[in-house]
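Everything on this sheet refers to the single structure shown next.
Note that this complex is displayed minus one protein chain, with the remaining chains in position.
Up next is chain A:
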Amino acid sequence: MQITVNGTATEVQAQTLADALDELGYRDAKVATAVNESFVPATARDAPLSPGDRIEIVAPRQGG
């Protein structure tokens, strides 16, 4: 299905957020996630994705 990952249209085979993270190269990465502007905790990534979902994947960065 087609979803949007960090602002970029992306085609994935995965049906869940957890599988999408694996498929897109985030396995074991230190990241946090949101789907359609709502936070999805690491413990809830088995929920199914829907076509058109907007996924944000963020990591620790420098800040002021």
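Keep in mind that, in the parts below, a contact is a pair of C-beta atoms (placed from the backbone, for glycine too) under 8 Å apart; a residue touches a chain by one contact, two chains touch by 3 or more; residues count from 1.
Assume contacts and distances are computed from a predicted model.
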Seminar exercise, completed: Should one name the undisplayed chain from "Carbohydrate ABC transporter permease", "Cysteine desulfuration protein SufE", "NADH-quinone oxidoreductase subunit J" or "Thiazole synthase" using UniProt, the answer is "Thiazole synthase"
Seminar exercise, completed: Among the options A:Met1, A:Ala14 or A:Ala34, the absent chain makes contact with A:Ala34
Seminar exercise, completed: It is residues of chain A that touch the chain not shown, namely 5-7, 24-26, 29-34, 37-39, 41-42, 56-64
